[in-house]
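The structure is given below, and queries will be raised subsequently.
Heads up, one of the protein chains got dropped from this complex, but the rest are sitting where they should.
The block that comes next holds chain A.
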Amino acid sequence: MSAPGELRTDVHARIEAAFRDAGVTGFLHATDIDTGRQVAVHADEPVVLASVFKVPLLVAFHRQAAEGLLDPTEPVTLPPGDRTTGPTGVSVLLDEVRMSLRDLACFMITVSDNTAADVVLDRVGLEAVNATAADLGLPGTAVDGSGRDLLDSLFTDARASTFGEVWARLDEPGMLDRLRALDPLRTSHSTPRDMTRLLGLIWRDEAAPPAECAAMRRLLGLQVWPHRLSSGFPYDDVVVSGKTGTLLTIRNEIGVVEYPDGGRYAVAVFTRSLLPIAVLPQADAVIGTAARLAVEWLRRP
């Protein structure tokens, strides 16, 4: 019979080994939302948020809606042409779009729509997002710009004019060093522990009034991506809600896993791959694997 301390070491070692086998450096925090029991692997290190920044933005948006500072049903017209680069959602549409702010927030979370996110960010304001993070007790979290700003910084640092070109030149010596967007000290950043705290607040109705928290949970539950957190929990009766973050060698997802017995766990996994390769299924899948190792440990009596 092992002491709890030994089991803990064991789960840490297994999570580290899973990261190593997948060729990534990994950072993880997982916590039982109701008991506070936790697993931490480099959980207080600063990490690059990438699209995970859309979650604190979502929370700030809903808090402003609750305070009456904005009307979530207000329609916004987006002319064609002037769109933030991105692989999904309004970013790839060709014609004029008219949507409410909250539907833009929906695309921002469910398909990581960058144009939608930048419109929401414009409305909410960067300062308000950071003030929300500070107010909610997330000292390691800061959002320092929009999706458009991030792409501009990448082009400047890589001396490239398309995102494909940045990828193609990622191999060049010193390139990874030069890109501010991949350095947690020089771009929007957080820590795994801050992010599970934020998810816990949303799931316990503490991040905003209950109706707003329910709306946020709904959106995170509608996220489409199956390859990361979700892949670790291939069970029909388990709910996985989450938000990915993807930027070159950075692959992240934060989310909540809910079991039919009522157990619910907030997990934040941030990775950085050694190989400068865009399609790296093992690096996506290890996010699910590491999360499952952590959640299974949290579920042991």
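Basically, contacts are C-beta pairs under 8 Å (C-beta built on N, C-alpha and C of every residue); 3 or more make two chains touch, one makes a residue touch a chain; residues count from 1.
One rule holds in what follows: contacts and distances are computed from a predicted model.
> Looking at UniProt, which of "LysR family transcriptional regulator", "Assimilatory nitrate reductase electron transfer subunit", "Ferredoxin" or "ATP-binding cassette domain-containing protein" names the chain that isn't shown?
"LysR family transcriptional regulator"
> Of the residues A:Pro87, A:Gly125, A:Pro234 or A:Pro260, I need the one that contacts the missing chain.
Touching the chain that is not displayed is residue A:Pro87.
> Tell me which residue among A:Asp44, A:Glu96 or A:Glu172 touches the hidden chain in the full complex.
A:Glu172
> Which of A:Pro80, A:Gly125, A:Pro139 or A:Gly164 sits in contact with the chain that's absent?
Considering the complete complex, A:Gly164 is the one touching the chain left out.
> Which of A:Thr31, A:Thr191, A:Ser230 or A:Thr246 touches the chain that is not shown?
Looking across A:Thr31, A:Thr191, A:Ser230 or A:Thr246, the contact with the absent chain belongs to A:Thr246.
> In the complete complex, which positions of chain A touch the hidden chain?
The list for chain A reads 20, 23, 25, 50-51, 85-88, 112, 114, 147, 150-151, 163-164, 167-174, 176-177, 183, 225, 227, 244-247, 272, 274-279, 284.
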